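Note sheet for the following structure.
Excluded from the complex is one protein chain; the other protein chains are retained at their positions.
For subunit A:
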Amino acid sequence: MATRTLVVDNGAATIKFGFADEDMPYRTFANNITRSKAERKTFVGDQLETCKDFSGLYYRLPFEKGLLTSWDVEKQVWDRLFNGKIVPCDPSTTNLLISEPILNLPNIATTYDQLVFEEYGFHSYTRMSAPQMAMYNEIPRLYGQKMTSGKKRVDCAVVVDSGYSFTHIIPFWKGKPILVGIRRINVGGKLLTNHLKEIISFRYWNMMDETYLVNEVKEACCYVSNKFWDELDICKKSPRANKILQHYVLPDYSAQQRGYVKGGSKSKQREEKGKGQGKMDLDDAEDETNDTDSEAGANLDQSDSDSDEDMSEPNEDEQVLTMNNERFTVPEILFNPSDIGMDQAGIPEAIVDAISSCDEEIRGMLYANVVLIGGNAKLPGFRKRVANDLREIAPSEFDVRVGIDKDPFGYAWKGAKRLATMDEFASEFKNRLVTRAEYLETGSALCESRFRSAV
């Protein structure tokens, strides 16, 4: 087919997209319509990059509780994407590989079909859930091994997708999800950000309106701790001994656009309602708490350069947000939703529960192939924590291996790209596709059956 394939990972927070045949990495932008109170402008999707002032940003999300309900919002974002404003895309000669929510509702699925074919007129398309996309990657590489020759994909794996709306645990067997083993924890990036907003608003500054900003703070400061109670005790100490304390300089949108984590040992900060003033040693904090995970290493370098820059700046008129135990208690909700009163188990327990509902014979293989994807997996220390906790509660006769890509955010997209381009998957890919002609003849039922049954 002389057509190109556009791979789109349509998430609740961001869209990752790119053409399969290009060598470029995927691009991403926010999947929502935002309105800036200060600038009185509306931004659809990627136009947000042109925004100068992120304070008081109002969001209008197409997804609700993990399902695509607001089609008018989504359509506008898709218009920008599919009508060639961002990348040159001609729907009539393009195959679309798009992602749908896990356990999507059938009636919503038909709307996907409708929109893709009748509205945009794609040549053909297929949709699958993000973990399924991720399965097409070379998973053994995550554990430092190569794929067994002759096989194009692993026989089984458990994918933990921790995204914006939810966290799902899905075991896979030969590329297809084992349906009885699917588990969902209702904690996602959105809940973490909202919780952080509440805590900050109570303890420090009122930021209930500043979703975008708190999201940045979360991504900059939060990490997953391995020694929870110990670190909580450290936070109680005085600022000199408290290595975990971090100060995040809030942006004032006139002078600087982005906030940053404050470093420097001699600087004093001014705060109105904060806890703990004074010094903070950024290097030590990172070293001690992050246990040299590879993700943390990157974090450390970045904040190092930040701290070098602003050591000499006068900081009398800065607004500083203190991040103390919030840094690790907020991501802790992923592992213990009962911390905030939610009656659900956390990720490690859910993995054990999911695997236990699968066949006895493959359980060992499943434990040995756990993959973490999704935005929340980017938190430093996430992989180590999941591996430790899982090892504690998994049966002792099984080997536990937890793998994470350098970029868990785009892992699903990469998998889908491999599906679309690699020869080994060509026949599979072709079998999954539903062309426009077929759709106009038969309707959505064909899509439903083909996407579910094709491997």
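Following the convention adopted for this analysis, a contact is a pair of C-beta atoms (placed from the backbone, for glycine too) under 8 Å apart; a residue touches a chain by one contact, two chains touch by 3 or more; residues count from 1.
Criterion: contacts and distances are computed from a predicted model.
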item: Record-based protein name (UniProt) of the chain missing from this complex, from "Zinc finger HIT domain-containing protein 1", "GPI transamidase component PIG-T", "ALA-interacting subunit" or "Glycosylphosphatidylinositol anchor attachment 1 protein"; value: "Zinc finger HIT domain-containing protein 1"
item: Full-complex contact with the absent chain, from A:Arg4, A:Arg27, A:Arg60 or A:Lys152; value: A:Arg60
item: Touch with the omitted chain, as defined above, among A:Thr148, A:Asn186 or A:Asn206; value: A:Asn186
item: Among A:Ile86, A:Ile340, A:Ile362 or A:Leu446, residue touching the chain not depicted; value: A:Ile340
item: Residue ranges of subunit A at the interface with the undisplayed chain; value: 33, 35, 41-42, 44, 57-61, 64-65, 67, 69-73, 75-76, 79-80, 83, 92, 103-108, 111, 114-115, 118-121, 168, 179-180, 182-186, 190-191, 194-195, 198-199, 202-203, 209, 211, 232, 235-236, 275, 324-326, 329, 336-346, 349-350, 353
